[in-house]
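Everything on this sheet refers to the single structure shown next.
One protein chain omitted, others in place.
In this document, chain identifiers A, B and C correspond to the written order of the chains, with residue numbering beginning at 1 in each.
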Amino acid sequence: MLHETVSAKGHLIDTHVLERIFDQILEHGASYEILRFEVGTTHADESEIELKITAEDEATLRETIEATLSFGCAVASARDARLVPIERDMCVPEDFYSTTNHRTEVRLDGVWRTVGAQRMDAVIVLEDGEPLCRKLRDVRAGDLVVCGVSGVRVNLEQTDGERATFAFMSNDISSERSVETSVKRVARQMRRTREEGKRIIFVAGPVVIHTDGIDPFRSLIEGGWVDAILSGNALAVHDIENSFFGTSLGVSLGTGKPVEEGHKNHMRAINRINHAGSISEAVRTGVLKSGIMHACVEHDVDVVLAGSIRDDGPLPDTLMDLIEAQEAYAHQLKDAGMVLMLSTMLHSIGVGNMLPSWVRVVCVDINPAVVTKLSDRGSSQTVGVVTDVGLFLGRLAEELRAAGD
Amino acid sequence: MLHETVSAKGHLIDTHVLERIFDQILEHGASYEILRFEVGTTHADESEIELKITAEDEATLRETIEATLSFGCAVASARDARLVPIERDMCVPEDFYSTTNHRTEVRLDGVWRTVGAQRMDAVIVLEDGEPLCRKLRDVRAGDLVVCGVSGVRVNLEQTDGERATFAFMSNDISSERSVETSVKRVARQMRRTREEGKRIIFVAGPVVIHTDGIDPFRSLIEGGWVDAILSGNALAVHDIENSFFGTSLGVSLGTGKPVEEGHKNHMRAINRINHAGSISEAVRTGVLKSGIMHACVEHDVDVVLAGSIRDDGPLPDTLMDLIEAQEAYAHQLKDAGMVLMLSTMLHSIGVGNMLPSWVRVVCVDINPAVVTKLSDRGSSQTVGVVTDVGLFLGRLAEELRAAGD
Amino acid sequence: MLHETVSAKGHLIDTHVLERIFDQILEHGASYEILRFEVGTTHADESEIELKITAEDEATLRETIEATLSFGCAVASARDARLVPIERDMCVPEDFYSTTNHRTEVRLDGVWRTVGAQRMDAVIVLEDGEPLCRKLRDVRAGDLVVCGVSGVRVNLEQTDGERATFAFMSNDISSERSVETSVKRVARQMRRTREEGKRIIFVAGPVVIHTDGIDPFRSLIEGGWVDAILSGNALAVHDIENSFFGTSLGVSLGTGKPVEEGHKNHMRAINRINHAGSISEAVRTGVLKSGIMHACVEHDVDVVLAGSIRDDGPLPDTLMDLIEAQEAYAHQLKDAGMVLMLSTMLHSIGVGNMLPSWVRVVCVDINPAVVTKLSDRGSSQTVGVVTDVGLFLGRLAEELRAAGD
Partner (left out) sequence: MLHETVSAKGHLIDTHVLERIFDQILEHGASYEILRFEVGTTHADESEIELKITAEDEATLRETIEATLSFGCAVASARDARLVPIERDMCVPEDFYSTTNHRTEVRLDGVWRTVGAQRMDAVIVLEDGEPLCRKLRDVRAGDLVVCGVSGVRVNLEQTDGERATFAFMSNDISSERSVETSVKRVARQMRRTREEGKRIIFVAGPVVIHTDGIDPFRSLIEGGWVDAILSGNALAVHDIENSFFGTSLGVSLGTGKPVEEGHKNHMRAINRINHAGSISEAVRTGVLKSGIMHACVEHDVDVVLAGSIRDDGPLPDTLMDLIEAQEAYAHQLKDAGMVLMLSTMLHSIGVGNMLPSWVRVVCVDINPAVVTKLSDRGSSQTVGVVTDVGLFLGRLAEELRAAGD
């Protein structure tokens, strides 16, 4: 039997972290012994624990420890992280350290250093002496990559004020809850994000158009609440089709009646933008006069449209090279303090993969399963809201305007 | 091979009725021949058709004709309805005529007479010489019951103005639609119902409470838009629990946080009403001071609470004898011109079974499957809305207030 | 500031109980101080904790303690339970103790006594000197009822072998999981229940009929795996309609094609049973020759059909008095060791309310929201399976036959 000692410190009990550490150990088939446990006597106090983890073989032990690292444990003995030089592009050793989205430190020459560009499912490389996250596909021969579990530690984010709240939220997303409470909380977080000088990013699907979200979304853009929109071809085409023809996928937004079989207005809208050359040229030349895309051009809001296999057209602005699209998304998310995900599971999961855990995330969808799925993957600061997206945006715009008075 | 001639007249094509008649015939394994077909040349004109239906045996022929009756066909030859005297309570002959929810006439002594108390899944009895619908369980020995398909004809409702619209609605309920359009249509229908001097009935589930619907619902009650509420034990208990303790099933409506494990406030609320004797006594004695139930007592709105197998308590006002409950529901629905079904499949199906097809029905639920299921069973005038019920009620109350100015 | 000391003992950490105790205290607006905490050093060891709970007022303190009782805490000081005599039927003092579904003890004359007939949302009365759960509506003037939180303690069930597993299950019900694993676990639990001499109860909705579940369900009945079926009117009518006419709600099970508009076969089936007098008379006289109801009569399986507001007919066997129906359900559940809930939220919630937490519960539904809702209310031993009910029953019947060889 092999063993290793790990330790953890923080709000271990009321954040449910301690139980998850124990769960991880048992689920890996390892066992534990508590060597030391100093419990904070009140809610405000931190606790500290030291655990001896025992496993039958090297791989189980390493994987168990790797799993507990994700919950803030660190190997107790003071060793540096192990750096292995890479021989071939995109190929790393089997025991490479695969990152979480939590703030991570690695020990180099006896000093704990914060890892840059934090994101999940990446490897840690040394670039100009600095440790940072890199996607596997961007690892190059000659890079030094962190392997094993020694000299790595993870800091779980603990925004004290909202701690208890979020523990609750993550277990209790429900379509049977008050939306008012959520709108107020989201507006509060948006203002706080602005005060911190951080960016607010919207990830939005075409449902925003179909549920009367155009006007409130424009109002948010005009109010300066939107730094970038990350989306796909559909949001832009539906918005532009509505601006040109008053329909969206052939359905009139005014009367709710379908106007035409066959999505022809959809293709006509794309054709017109093709004629102009791009969305911004269509705005500049007066072809496109209203809608969300128009507002983004007018107010210099960055829009990144990532392609998908189901795209018709697409618009000339849509990035059909996904490596390029993922990088454009990641670029926009660099200083994000808050991300609102509105009714698009595809793009939201893409964005979720790129985000560090300390970014505030809000998921809004009328389907509770989508909200649950996104919230589970999100940070500990995720707010999930099951409701009509258009009505939500309308209330949010009102709330932010009211606060502005 | 046996055959019979049936005929139908009306807006047969653009209401999709003709195709459904053909579908019914083929699905029963019978076949048809078109004897005469006079097509209305424009949208405004009615069509008229005469069909010869052929089947292999008596039962198939009868069942096929019975099915086409539901779509407005009638046996062409002029015969009276066949009346059979009943020998034992609740027991009718095998070939009894089972009703639809459409306006029905039976031919008696050569005269077509409208059937009273129209509802689906009933039998037609003669009471004081008048034909009317009666539930199977209420049929008594000695009653005369209509059997077979001769001398019965059904009139499909055709509210011209909204014909095309509803054909669309029934096939296209979607969470990706504008709620605004639906709110405006519902408000318009409510005003029209008032002008006609008909009653507006609400069927409401406890989700109304959890989604901030209390205030807008009170506003509708105070505005005189609610003639009766048909519901169950839960709506009332959650409303009263919220009025007493600010929670609903232990969740604080103000903060969205759960206050207590174990639903204890739920039981406490019931206990307090038990002490008072009934909801109205609790209002009269000043124990219950706010909420939907309070508003109903203050504004003389009838409330019928039907019990269910899952009820805790229940409140002293809840009817645990379902025969009594069904009759109390049916009594309230007598002169209903419009029914709004808010997030309760159980009670809505119960109500739907009792309604004739010419009553306007609105179904609101955040789950598209529920809206589809209820709309499919409803009249041709059903409006389905997939959205957050609380937000919907809020917008509806605003719309009706605006119109009142 | 008022305070009280509570203590708890058991597998507090890896069962997530400790965190929930802390959550409850904070959510009630109270605070805690850890006076003593002896942590079991390995997974096998129990822990023991002593907490001082502080609150601003009497009511908050009492409610906070009441909430922690649900998680196994008990007031540390040795006092007897307070018994209050009741003055009016169904009316108890405001501070009555409202039960959970966990095994509960009360201290009487210095001795801890186990409460009988354990169920949630009940009060504890003394009957012939024995403490037992009673529904609020059954409390009578003169009864002695437990009030307050002193002298009450709750024992959380801890089935060691499956502890870690179920912690996982409750957080991770998903339609994207292997059904095979669940079928094997359910079959294993059924065999264990039989070995313990306990009853196996099925709660089943009509979806069982529509999804080809009739044959496998018959096979379970014939194999002796079903002690009782708790259901409603619909399961029985659909089963009987299928037996008589080969349709269910007018849809042919053989071809999947609808045979008839208007549910007429549904009403015909009820009429035939009315003629016979009851389901068992219809079997005895040879009218009803196949299906689930037929198998139940043949194999002496108890069937309880509880009415609902939406019932057509109903069958003469359906209990339309819900007090009677709830009592008939509760009677069947008395020695239940396991309950399988198959696609019926209404009846399953009803049954869930009546069950003590140590009964094994299995929920099967194709809608993940239903499985989540039922599992959240269920015992710690709940297995949730998101799948097609008919296919599930087919695999379960195979698995149990295979094991029988």
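Before moving on, here are some points about what is shown:
Going forward, contacts are C-beta pairs under 8 Å (C-beta built on N, C-alpha and C of every residue); 3 or more make two chains touch, one makes a residue touch a chain.
Computed from a predicted structure; not experimentally measured.
One chain is not displayed; in the complete assembly it touches the shown chains A, B, C.
If you put the hidden chain back, the residue from A:313, A:337, A:356 or A:394 that touches it is A:313. Touch with the hidden chain on the side of chain C covers residues 165, 168, 172, 174-182, 207, 210-212, 251, 253-258, 366-367, 386-388, 390-391, 395. What chain B contributes to its contact with the hidden chain is residues 13-14, 16, 18-19, 22-23, 26-27, 31-34, 37, 39-43, 164, 167-168, 171, 368-369.
Interface residues of chain A facing the missing partner chain: 20, 24, 27-28, 63, 66-67, 70-71, 88, 90-92, 94, 96, 98, 100, 120-121, 136-137, 232, 257-264, 266-268, 270-272, 274-275, 306-314, 316, 320-323, 325-326, 329, 346-347, 349-350, 353, 367, 369.
Basically, only the chains that are shown with their structure count from here on.
For the self-contact between chain A and chain C, the two sides draw on mostly identical residue numbers; the shared fraction is above half. Central chain assignment: C. Criterion: smallest distance from chain C-alpha mean to the mean of all protein C-alpha atoms. Rounded to a multiple of 5, the Cα-based rotation taking chain A onto chain B is 180 degrees. Rounded to whole angstrom units, the spacing between the C-alpha centres of chain A and chain B is 45. Counting partner chains per residue, chain A has residues 164, 168 touching two or more of them.
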